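Complex shown without one protein chain; remaining protein chains in place.
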Amino acid sequence: MTALRNHNCNYISNVKINFKFDGKSYFAYEGDTIASALLRNNIRLVGRSFKYHRPRGIYTCGIEEPNALVQIISEHNEPNTRATIKRVYDGMVITSQNRWPSLSYDFGAINNILSPIFSAGFYYKTFMGPKGFWKNIYEPLIRRSAGLGKPPKNFRSKSIHQNHNTDILIIGAGLSGLIAARKFVNTKYKVLMIEQDSFLGGILKNSNKVDTINGLNSSEWLEETEKLLSKAQNIKILRNTLVTTYNFTNHFVALEDKFAGKKIDLNKSELTLHKIRTSNTILCNGHIERFISFRNNDLPGVMLASSFEKYIHRYGVVPEERPVIFTNNSSSMSLLNSMLSLGCKPEAYVDSRKNEEIETDIKKILKENNIPSYFEAEIEGCDGNKKIEKITIRKGKIFIKIKSSMLCVSGGYNPDIHLFTQSKGLLKWDKNIASFKPDTPFQKTLTLGSVSGNYNFNKLCDEINEKLSFLNTAKLDFEIKLNVSNKYSIKELWETKSKINSNWSKSFIDLHNDVTIKDLKQAISEGFDRIEHLKRYTTNSMGTDQGKISSINSLAVVSKLLKKEISEVGTTTYRPPYAPLSFAAIAGRSTYEFYDPQRKTSIHSWHLKNNAVFEDVGQWKRPWYFKTHDKETMHQAVQRESKMLRENSGILDGSTLGKIEIKGRDALEFMNLMYTNAFTKMKPMTSRYAMMLGEDGMIKDDGIICKLSDQHFIATTTSSGAPKVLAHMEEYLQTEWPHLQVYLNSITEQFSTFNISGPKTREIMRKVFPNIDFSNEAFPFMSFKNFDYKDTKIRIMRASFTGELGYEIYISPKYGLELWEEMFSCGREFNLIPYGTETMHLLRAEKGYIVIGQETDGTVTPIDLNYNWMIGKNKKDFIGKRSLSRPDTSREDRKQLVGLSPINKTDTIEEGQHIVELNELPKKIKNPIKYLGHVSSGYYSPNLNHSIGLAMIRGGKNLLGKKFFVTVSGKTKNIPVEVVNPVFVDPENKRLIS
Amino acid sequence: MTEITSTSGVNITQKYYHQIIIRGNGLEKFNNIIEEKTSIKPPLKNLEIKYDSNYLFGKNSFDQWSLILITKKDHQQILNLVSSINTNENMLASDYSHGQAYFEIEGENKEIFLNKLTHFDLREEKFPKSTMAQTTIARIECSIYNLGNKFVITCNKSYEDYFQKRLKDTALLSNAS
Amino acid sequence: MIIIKCPYCGERDQSEFSNGGEAHVVRPNNPESLSDKDWGEYVFFRNNPKGIFYERWVHSHGCKKWFNAVRNTSTDEILKIYKLKEKRPEITEFKNCLKSPSGEPKVGSGNFTVKK
Partner (left out) sequence: MKKKYSIASIVKNSFSNNERWEKMWRNPNPKKHYDVIIVGGGGHGLGTAYYLAKEHGVKNIAVIEKGWLGSGNTGRNTTIIRSNYLWDESAYLYDHAVKLWENLSEDLNYNMMFSQRGVLNLAHNEHDIKEIKRRVSANRLNGLDTMWLDKNEVKDLVPIMNTDNLRYPVLGAAYQPRGGVARHDAVAWGYAMRADELGVDIIQNCEVKGIKTDNYKVEGVETTKGFIKSKKIGVVASGHTSVLAATAGIRLPLQSRPLQALVSEPIKPVINTVVMSNAVHAYVSQSDKGELVIGAGTDGYNSFTQRGGYDVIEETVRAIVELYPIFGKMKMLRQWGGIVDICPDASPIISKCDVEGLYFNCGWGTGGFKATPGSANVFAHTIAKDEPHKINAPFALSRFSDGRLIDEHGAAAVAH
């Protein structure tokens, strides 16, 4: 068991670094993956399997790895990292997963002994009783043993996104990708080429199949090509970037590892997620080798043949000097070549093909080098304790046992169809390569090289020239000389027969999820005879590798069991991502503080300085209340603000209110259709509270409408409703009433808006605006005027949401803060206070004014609110009108708005509680208890000195004066209340119009 | 002018301009009125912009224009212009001056930089010089004007703070690796 | 993610648009004259075909303009985009577009990957 170094490898440096695996220090070279480094150190056992905790090693040399998943402790415990992809760096700390207490002595391995019981569907058939056992005993146990790695720790990412728009996307910079790219050098096409590895070359660097291209040896040709491509202005290459997702309309997602082989610096972006939109896609992403199932085909030491070869050429490590090779196809010749050229000789060569089917070149090499060869033979199985020790070959009826610690397996090559099928392209079974290959693309997708099922080097250039001929590129021809035979031949072989028929013997079909061929057989016998059922019942190909090296095998095995054609069996659905994709990268920077944009008013800095506590309203930050000192609670602050305002005056930053300017010949008609109110008789320069419904008759939004003229209106909307209202208006204008000449502009942002109200307000306004007449006569309630102010204009409207004398001031944000401060310096002597949304809500509730989204919930009509006066009776039509007369909306016993007053004045009416007829509730409610409705708003009124409530209750209009009970959260005793008029303060509106 | 960030190949500054949004039918009479009021011939082609050192006039869509005035002006002047346009029954002009934030982005890497924040196709063929577009950048709605050597981006003022931070964050992180 | 060609702004990512459901549903001229059932139909019922669908989109994060599209809902392919004022294209125009390469039948959700 020793690994050698291949000194001819150019892709790995000589710089030695150190890392830790399961507590022990090892060396590696810069450029190593965890897997190549472990192999270099002769480590074969790297993890335990998912279900049976069987010892597992390194099976492949790439993204398809099903076994070698490790946890990176030095990177916030990153779990389930593929050792075959992740680069090592100096000081990296790694542990194995899914074992306890240690990798070699794993307690969970008992599952392997119990495995005959843990057959497919095991969980569904047991653990059903006695009652409570599932919840308290079985499930917690199952959970504890589930999962692979441990959860990560203390992590916050800074990954960024990069969008691309391009003409041509080439995925894979292997031989075919590079040739294709060379055709585009200095053409008019913008080309993006993406390669998952840090080096270009694909098969050229992963094997020694190719000898020369146009007379250059393959590394020289690579160098020439790289130079050519990097000089081309129109071509961009991304390395260390894996394409994971092929969406509709040629949209892609690819993940770039910015720190491949380096320690992550958390102040930087560790990953870049590329989002790509392209006109044409060229898939050159190659092939994936598959395995063959045999007894114990999961033992550490079993490795795919081409992966073994890749370790030699790409990472300069020969994992084992004398492995056994097992194949059913012609491709292992290059492995033989590679090994022999380094002076290593395989222990044996086992080929399932018949003597006459095997290439003469291969036979020649075997003979010349005296390699024990077995044709028309297969591996029966292998044995060993946590590693291969003995390999059994079956040749006819004879069994031959060979000692070796490694077994290189090749079951043939599958075109890597994952991305192609994600794009919804159709596949076809190709007998010659015994695999599925792309057939009909659904999008503008081309496949070149081995992904297209073309395993013939000599036909590669023809294929590329032909398939790209529709584009304006020159023909390219390369003469590719090989070290191996060009012919690819394969004989189907999916599983070998085990000579031991034990309950414990296992041939795996899915290594990751520990699915055996036996499981498939059992599932079929139970009636799960569709491939999708088999997948779900056995969890076949549902692991983190998504069955990359095994799914075609399982289809083949199943088709044999069902006696069907493999194309009849079909595949399961390929879904993104191609390989597990980092959540951090998907999220990008639009998370944490950037999760959603924040909107701030022009007064924001003042609010901060004055200890505002903010509330999120849509994307806006609005002052919720202001703290006068650190210890002041929200309740105290709101009580103080509310009282002060009704005594003196208060001012609210209302800049977030939506504002829409409506103008045009037919503006009046339009407004009459959009709102319930009638605007025809309304005088210019006056304003009106208005209600907007949906076609279902339910309240959508409300606001104040200012009429400048019949052709010109300004509407205000709720803060969070603003975009919806504008969109709603635009929709009707464009789609239903294009004959109306009306134009709309959102002017929300063009004004800072202040709502000032309270008995002292007029005095303050006079002081701030000494030239304006604020008398009742000159400036009546619900009127507005424009005034000059500095080099701008302001609009002042007499309106109020608190029930006090009030004005709304609209001013350019340029002067917003200045004026706001001015108001405070003038208002100081009148005890002017700033107040927030909570106080606003309290004060309006005292007046019985509703809030959209609080009294209304999408099921409330204006009639339910007793707002019949807002409905233009004589209007023939407005949006939602017809719905108000449907049987249900005209019912008498709908939920209607009322006020609630506690009979016992110290009781608190809680928002969200319900109105019932019982004074007490049972402790445990078994049968539903009838209720009349719910408390939509509940506040402690500092002005009445008791709790008040607004409520929506059944038939409320007729219940004035009746007594009911309101539930209390967490208590069984309800509080008695009286149904009252919802206007608690100043029902005659004396204050309002004072 | 406030410098927001200046990193390898990208230079972003915030500017303070005036702006008017005009709505109307875009027919000949409309164009004449606009020209008469503003002394600028409005762009006629959809998405076209006209500009010099004093103004930037873009046609956002078939019935909407935005006029950005680059040189410093009295607000009153703008408001007068707005109300004089508004004397026409079937036109709507709204002052957008102080409700918008204006950013200019220059430098050879400006496209790559912006494409970290938007999917918008900035390629010359798709977004030629002297045109404008409305799209989303950093998750907010923006207008973007292509002046060839630079892009002018405008968004609602309430996002100013957020947008600045996103720009800086992107510059910092893309610089780093 | 679909790419949609706004008739006014050009090709943009679908995330800039909002879908407005079935197209060519005209708001009744005189709602009061409708029966409850008919009015309910107008408010709540929209076609939901698998295959050719006439629908509305609005470029909500762009120019804010509405337009119509014909889309194959069994493949998401947009077959035609036209302005509101333009005539509704005849369904016969799209007869040949109904099958996706994945062999998606008219009724059925099959996720086929293999050519039959």
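Letters are used for the chains, namely A, B and C, taken in the order the chains are written, and counting of residues starts over at 1 for each.
Going forward, a contact is a pair of C-beta atoms (placed from the backbone, for glycine too) under 8 Å apart; a residue touches a chain by one contact, two chains touch by 3 or more.
As the structure is a prediction and not an experimental result, all values here were calculated from the model.
Peer 1: Determine which of the presented chains are touched by the chain that is not presented, and list them.
Peer 2: Taken over the complete structure, the missing chain's partners among displayed chains are A, C.
Peer 1: Tell me which residue among A:Q546, A:T761 or A:S812 touches the hidden chain in the full complex.
Peer 2: Checking each option in A:Q546, A:T761 or A:S812, the one touching the absent chain turns out to be A:Q546.
Peer 1: Have a look at A:S525, A:N868 or A:N958 and name the one touching the chain we're not showing.
Peer 2: Selected residue, touching the omitted chain: A:S525.
Peer 1: For a quick check of understanding: of A:R536, A:H946 or A:K962, which residue touches the chain that isn't displayed?
Peer 2: Considering the complete complex, A:R536 is the one touching the chain left out.
Peer 1: Looking at the whole complex, which of A:S74, A:S485 or A:S582 touches the chain that is not displayed?
Peer 2: A:S582
Peer 1: Applying the definition given at the start, please give the residues of chain A touching the unseen chain.
Peer 2: 50, 75-80, 116-117, 119-120, 122-129, 131, 134-135, 139, 142-144, 146-157, 159, 245, 247-248, 251, 253, 275, 501, 503, 518-519, 521-522, 525-530, 532-533, 536-537, 539, 542, 544, 546, 573, 575-577, 580-584, 586-588, 590-596, 598, 615-617, 624, 696-697, 853-854, 857-859, 883, 886-889, 910-914, 916, 921, 925-929, 931, 934, 967, 969
Peer 1: Across the whole complex, list the residues on chain C that are touched by the chain not included here.
Peer 2: Residues of chain C in contact with the hidden chain: 1-2, 13-15, 18-19, 21, 36-37, 39-41, 43-46, 48-50, 53, 55, 71, 73-76, 105, 107-111.
Keep this in mind: only the chains that are shown with their structure count from here on.
Peer 1: Averaging only over C-alpha atoms, locate the centres of chain A and chain B and give their separation in whole Å.
Peer 2: Each chain reduced to its C-alpha mean, chain A and chain B end up 32 Å apart.
Peer 1: Using the touch rule from the top of the page, what residues of chain A touch 2 or more other chains?
Peer 2: Residue numbers touching two or more other chains: 277.
Peer 1: Got the chain C residues that touch at least 2 other chains?
Peer 2: 13, 64-65
Peer 1: Quick check on the complex: what are the chain A residues that touch chain C?
Peer 2: Where chain A meets chain C, its residues are 247-249, 251, 277, 421, 424-429, 436, 439-442, 567, 570-571, 573-574, 695-696, 727, 730-731, 734-736, 738, 876-877, 881-883, 885-887.
Peer 1: Please output the residues of chain C touching chain A within their complex, sorted ascending.
Peer 2: My answer: residues 1-3, 13, 18, 20, 26-27, 30-32, 34, 36, 39-40, 42-44, 56, 58, 60, 64-66, 75-76, 84-85, 100-103, 111-116.
Peer 1: Using the touch definition from the top, list the residues of chain B that touch chain C in their complex.
Peer 2: Residue positions touching the partner: 46-47, 60-62, 64, 119-121, 126, 133-136, 141.
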